[in-house]
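Left out: one protein chain. Kept in place: all the others.
After this line comes chain A, so read on.
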Amino acid sequence: MHLVDNLTDKDKLEMAPTRDGYGKGLIEAGEKDKNVVVLCADLAESTRTHWFKEKFPERYIEMGVAEQNMATVAAGLALAGKIPFISSYAAFSPGRNNEQLRTTAALNNVPVKIGGAHAGISVGPDGATHQALEDAGLMRMIPRMTVLVPCDAVEAKKATLAAAKLPGPVYIRFARDNSPVFTTEDTPFEVGKAQVFREGKDATIVAASMLVYDALVAAEELSKEGLDVGVVNSPSLKPFDVETVVGEAKKSGAVVSVEEHQVIGGLGSAVAETLAQHYPVPQEFIGVKDRFGESGNADELMKEFGLDVPAIKEAVKKVVSRKK
């Protein structure tokens, strides 16, 4: 599936945060379409929008620490024909400005693009206030909203470019921490589609975010223990690729969802909604279980919250044991 060679040799992989893909994608989107404008709420370097600012200063709009206004100004820009990307930490946008996005982006039905950086607990030392764990769920519940959660910096760039072309509002979720770059320019990406990164007959992992890489590592390790585990990358939380997920569930009969988000409302919910309606099989949930994050380094927190390779392997074994 067009992934990098030496996939599981993590030490040899390039490391980059997904927000880098956003920054690069914005520049390319800006080159392709002069209507692309970037708004930022006083977090240009963190969100990587400073690259766009350097290249297109006349199309970069500094909003100050005012995420609600950023959403409404973006809606106005979009009403007047622009394609605004609003950029902040996910905890604040779409966290703080949720209602403005609901009314002025989604109900208005205009192409406001929301880049939510520093999502998930891998944000690390900043602690719970800055670790957005509900953002994708909030956005997924809003009609007309597309929700994208890229798995690495390369996919994040593709998601950013795809968002620029969609006629409606889009939320794209990014992480702060470095993570392996394991997809390539040739890896397919399409809004509304999941990709089968690995086929498996015993269980299927459906994952999004940098944890897709951990899922692949877990599957590889489990293969040495005699379990044939598939991995589906599902960057498009909405629209959700029901066909691919159901197709893989039919082959394996057991599913583990993996996300760096509350299991309430995020990818795990999307998977469960899909399976319940189309092909009920046992599902285990890797994700944050209705609690807030806390300070620590990313690795410590991912371990504490059960968002790492050992936890994924454990969940796969459990779901396999639940098969009839």
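General remarks:
Keep in mind that, in the parts below, contacts are C-beta pairs under 8 Å (C-beta built on N, C-alpha and C of every residue); 3 or more make two chains touch, one makes a residue touch a chain; residues count from 1.
The definition used in the following text is that contacts and distances are computed from a predicted model.
The chain not displayed here is annotated in its UniProt record as "Transketolase", chosen from "Putative ABC transporter permease/ATP-binding protein", "Septum formation initiator", "Dihydroorotase" or "Transketolase". Of the candidate positions A:Val38, A:Val73, A:Ala194 or A:Val263, contact with the hidden chain is made by A:Val73. Residue A:Leu107 is the one among A:Leu107, A:Leu161 or A:Ile264 that touches the chain not shown. Interface residues of chain A with the unshown chain, by the touch rule above, are 37, 58-59, 61, 63-64, 66, 68-69, 71-82, 84, 99-100, 103-104, 107-109.
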